[in-house]
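Apart from one protein chain that is not included, each protein chain of the complex appears where it belongs.
The block that comes next holds chain A.
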Amino acid sequence: MSNARANILARLRARTAEKTPVDLDRGFESPDWSKEERIEHFCKAMRSVKTEVHLVSATDWANKLAELAKAKAFKNLLYAPAGPLATQIEAAWKKDSELPVLVTREVDVDGWKEELFFDIDAAITSTRSGIAEVGAMILWPTPEEPRTFSLVPPVHIAVVEADKLHNTFSDAIINEKWYEGMPTNSLLISGPSKSADIEQTLAYGVHGPVELIVLLIQ
């Protein structure tokens, strides 16, 4: 069994010299879009796959969050107390005692997996950046905002900064120099989870969030 590696590589190498090298031009072109155009593309693409997008400002997004949380009658909302959104969320929650309970857990997810899987209604996270062309958010989950926050609860709310939108996925990789080092997990997310496995008919809400709400800071 230990020979597998050597055998496979030897078989490939025996033929490599015969193969014609490929003349590659990796200069991928990027559209020439203004910030407004990026916002427009991003919103249009995200909404086309049933993402709820709200345009907000850097100062009032937490109020919008509070308003949505109330209107949608969440029982609770998971957030990251050490994350970049915490201060504003906590301030908004102080103003209104009728809001859903804010949930936070200090320990590893393993310690409260059952609660996370079966009792949390919604979670909010920040995002790293986004891709205008196809309408996707980029997340590099952190110890403060773990991977499961954007995956397990039925509703995921994400805060995206319009200033950080890239035109294309290629731009994101190159401008942010991803090749210098990738995190444990990085994600592109474009909408709520969906499937077309039954008769090619689209149905939303499979294993990931049933609803995706984006607060886009202009």
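In this section, a contact is a pair of C-beta atoms (placed from the backbone, for glycine too) under 8 Å apart; a residue touches a chain by one contact, two chains touch by 3 or more; residues count from 1.
Convention: contacts and distances are computed from a predicted model.
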Which of "Elongation factor 4", "Oxidoreductase", "Iron-sulfur cluster-binding protein" or "DNA repair protein RecO" matches, in UniProt, the chain that is not displayed: "Iron-sulfur cluster-binding protein"
Candidates A:86, A:102, A:173 or A:217 - the one touching the absent chain: A:173
Chain A residues that touch the omitted chain in the full complex: 1, 3-5, 7-9, 11-16, 18-24, 26, 28, 45, 49, 107-110, 113-114, 117-118, 131, 133-136, 143, 146-148, 151-152, 168-170, 173-174, 178-179, 181-201, 203-209
